[in-house]
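A single protein chain has been removed from this complex, and every other one stays in its place.
Here is chain A:
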Amino acid sequence: MSTAGAASTVKERADLALNDEFLRKAVKFTTERLRNGKKQASDEHGNWDDWRERGRQIRLHTIAHLDYYLNLFANQARANGVHVHFAETSAEAVKLSLEIAQRKQAKSVVKSKSMVTEELHLNHELESIGVEAIETDLGEYIIQLAGETPSHIIIPAIHKNRYQVADLLSKEAGETLAPDTSILAGFVRKKLREKFLEADIGMTGCNFAIAETGSMVLFENEGNARMVTTVPKTQITLMGMERIIPSWSDLEVMATLLPRSATGQKLTVYMSGITGPRREVDADGPDEMHIIIVDNGRSLQLGDPEFQELLNCIRCGACLNACPVYRHIGGHAYGGTYSGPIGAVLTPALNKNVAEWDDIANASSLCGACYEACPVKIPLHEMLIYLRRRKLEQGHGNAVESLGMKGFAAVMGNSKRYAGIVKLGKLGQKLVVRDGGIRLKLGPLKGWNTYRVTPSLPKKSFRDQWGTLEQELRHGLLELDPSVRSRMEGIMRDRDSGGGNGHG
């Protein structure tokens, strides 16, 4: 978080992002590419809303019976020979992970993409006990070298151009690498091959966990998640407690929705179902496998009618690509592990402390594009409104705004008072109106006028004109246009004779 760390509010972080020309262009380009890919893939597949509805039903069903399915998963995974652990907090999950690393006397951990480990800041924790943590997803590796956090859930290094990437990788290579994507990726392949083969522990996230057979499923394109689960002797998987689906048959629905929504692919290059550690007779796969099931605020949504559906999220990133706000400010402006509309709701929801609810709920235009894009139909735009309401109810509103609202209510509640104020305004604005608009950046006008122009009050308002307008309307209605009149009468006749083209 080198750039994002310095600014404390969404607005400040967004200003930083808006000043970065490349970032804005890159985010716009990438999100458009992904969005078009999704549209094409879902159109081609057909019946998209039926699939979304099915996906939603499966997720709703699983979460509504989570105690049954999670329990079944844990028992089945254990029967497969997996060491299953439960962590209520991020601190517990970190403690378990570090303990395993220490017991294994691990020197290095190779990691495939996992948002849960981002939540836990696990890389940092591993480094603190002298264990090297290496991100192996190309984009994650790049931002790890840069000392930053992901700015997009699917394309984490969306904000870096090839020259910046070449600089970072050249430093690592000890020689100058040309800013050519195939050369850069080739270097990473070679470098990380060594790391995979020498690492003591492979660490992964989990896209889905299949309750009935205790299997975990990973979607990826590069093959690094397969490496991490095939080569090292020990595997640790960190999984959000809500990642469960009942069966492999249900996986077909998720496999239909997730890749199409994320990147527009029919299926990611690799979809792997891992059921336990290597069998006694196998010559690859981990000897020892741990799955750490993490709560870290997720269970707070259970039984909450407004937010329980958050747990349906399958982490595809489609809402980011659809969001006009995300497309402008990029991921770092959200300041949490998760960005975009899902981040704006999930980050505060995972934190009990309302005071930390920040101002991200306000960084939304409530246009509902996120809901339209969501493959499991989570009503994110409505949740943003619930969040704003809760923030107010718990006394975290804006004092100036509430005062303004009270004043507004007082003025609007009485027509004489309103007329008086408008009259006063017309007089007052003479001092500040230039070219038919107000550009003054003072007091309450500062926020608005920084980017826009406030229109001046017209000489004659709608209310002033209402008397005349009303007269005209009433008069007009009496004198109905003869042709319209005869048409209306015709319709009435038709209706009597049973016509009307079946309408009504």
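To be clear about the criterion, a contact is a pair of C-beta atoms (placed from the backbone, for glycine too) under 8 Å apart; a residue touches a chain by one contact, two chains touch by 3 or more; residues count from 1.
Everything that follows uses one rule, which is that contacts and distances are computed from a predicted model.
A.B. asks: Name the omitted chain as UniProt records it, choosing among "(Fe-S)-binding protein", "Phenylalanine--tRNA ligase alpha subunit", "Phosphate transport system permease protein PstA" or "L-lactate dehydrogenase complex protein LldG".
C.D. replies: Not shown, but named in UniProt as "L-lactate dehydrogenase complex protein LldG".
A.B. asks: Would you mind spotting which of A:146, A:302, A:385 or A:421 touches the chain that isn't drawn?
C.D. replies: The single option touching the absent chain is A:302.
A.B. asks: Touching the absent chain in the whole complex: find that residue among A:149, A:256 or A:296.
C.D. replies: In the complete complex, the chain left out is touched by residue A:256.
A.B. asks: Considering the complete complex, identify which of A:36, A:176 or A:247 is in touch with the unshown chain.
C.D. replies: Of these options, the touching residue for the absent chain is A:247.
A.B. asks: For the chain left off this view, which of A:21, A:175, A:282 or A:435 is in contact with it?
C.D. replies: Missing-chain contact among the listed residues: A:282.
A.B. asks: In terms of residues, what is the contact footprint of the unshown chain on chain A?
C.D. replies: Touch set of chain A with respect to the missing chain: 26, 29-30, 33, 47, 50-51, 54, 57-58, 61, 64-68, 70-71, 74, 76, 78-80, 83-86, 88, 95, 98-99, 102-103, 136-139, 142, 155-157, 160-162, 165, 181-182, 184-185, 188-189, 192-193, 196-197, 212-215, 221-224, 226-227, 229-231, 241, 246-253, 255-256, 263, 265-279, 281-285, 293, 295, 299, 302-303.
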